[in-house]
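Every protein chain but one is kept in place in this view of the complex.
Now for subunit A:
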Amino acid sequence: MAKRRPTVREPRGQHGPAGEDAATDGGQRREFYRRMVFIRRFEERAARAYTQAEIGGYCHLNLGEEATVVGLMSALEQTDYLFTNYREHGYALARGVAAGRVMAELYGRRDGVSKGWGGSMHLFDGNARLLGGYGIVGGQLPLATGAALAIDYRGGDEAVACVMGDGTTNIGAFHESLNIAALWNLPVVYVVVNNGLGMGTTVEKASGEPELHRKAASYRMSSARVDGNDPVAVREAMLSALASARSGRPFLLEAVSSRLKGHSVVDPAKYRTREEVEALRTSDPVAALAFRLRDEGELTDEAIAEIDAEATSAVAAAVAFAEASPAPSVDTLFDYTYATPVPNDSRRLPGQPLFEPAPLPRIGADR
């Protein structure tokens, strides 16, 4: 199938204009840096809001995965579909979903991307073709495979990107999905974001084949491993993977990076040694790219500071938007049980009876 010209996606969100100089090599990296900083600041702000109890439930952050997120999303076409797991704020932002609507979802507000029904783990935006963050490990894989089946069924030229963590490669749905995609030649790229840890369990302790991309061999599926700290490398690898998928050869791409913090905001990551924590700091992809761009003369210290200030102020605007958005009204509680209205759909609140009580017999009446 004809591959369209690869371009850096135009962001439609609140994270600043697309790089006017994105056409050049340095320009592309500057633009990637902008987007990575934006995700970094957004996630840091989300963590703060979580500790302030503005955000409830679980809250998993993309801290340390910004290069992977930005590289992957820059390779997708506007019409491609994305399924992710529950660590997906950055993906929504990089896909161009307005940051205010993402933050409003974390806040559980009416203007959130999922109208306050999903929360951090369940972001959805049909316009951005983000077909969901999914909270169950492995849950999104069969769905993404089926989306690719629908594309193939209709003869479309879109592809599906299905993002997961390293731990997901051990679950049955992973193997069933890769098998089906390979059998039916479906246009899907499975992306393993390998940050080395499934919660607190290392890849080596959880996976019989710790080089996760090799698992594709069981299904005669092509695969590759890429440095997830290098957004340009991730983008190039993803473009190749997508080209393969569009030609009917599904692909397994593994991007190796680090999770800077715990599994979720509340995880202090005590299972890591002091040395590991130090090493993480030096491998921080945002800092690394800043140093590189400065050393190569692509960005001045002033420009770096300016990018940071822009991101911080856009995130502040997102928080303001979230705070201003009302909580969903209780009278909408039964609006989303069924898409097709159905008789006898229960609309009972917990304390309400199923039936009105029978009238009491009149006192003194004969029985």
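Keep in mind that, in the parts below, contacts are C-beta pairs under 8 Å (C-beta built on N, C-alpha and C of every residue); 3 or more make two chains touch, one makes a residue touch a chain; residues count from 1.
By definition in this document, contacts and distances are computed from a predicted model.
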| item | value |
| --- | --- |
| Candidate names "DNA protecting protein DprA", "Signal recognition particle receptor FtsY", "Pyruvate dehydrogenase E1 component beta subunit" or "Potassium-transporting ATPase potassium-binding subunit"; UniProt protein name, chain not shown | "Pyruvate dehydrogenase E1 component beta subunit" |
| Residue among A:P142, A:G196 or A:P210 touching the omitted chain | A:P142 |
| Contact residue for the chain not shown (choose from A:Q28, A:N85, A:S120 or A:S177) | A:S177 |
| Contact footprint on subunit A, counting only the chain that is left out | 81, 83, 112, 114-118, 122, 124-126, 131-132, 134, 136, 139, 141-151, 153, 172-173, 176-177, 179-180, 183, 335-340, 342-346, 353-355, 358 |
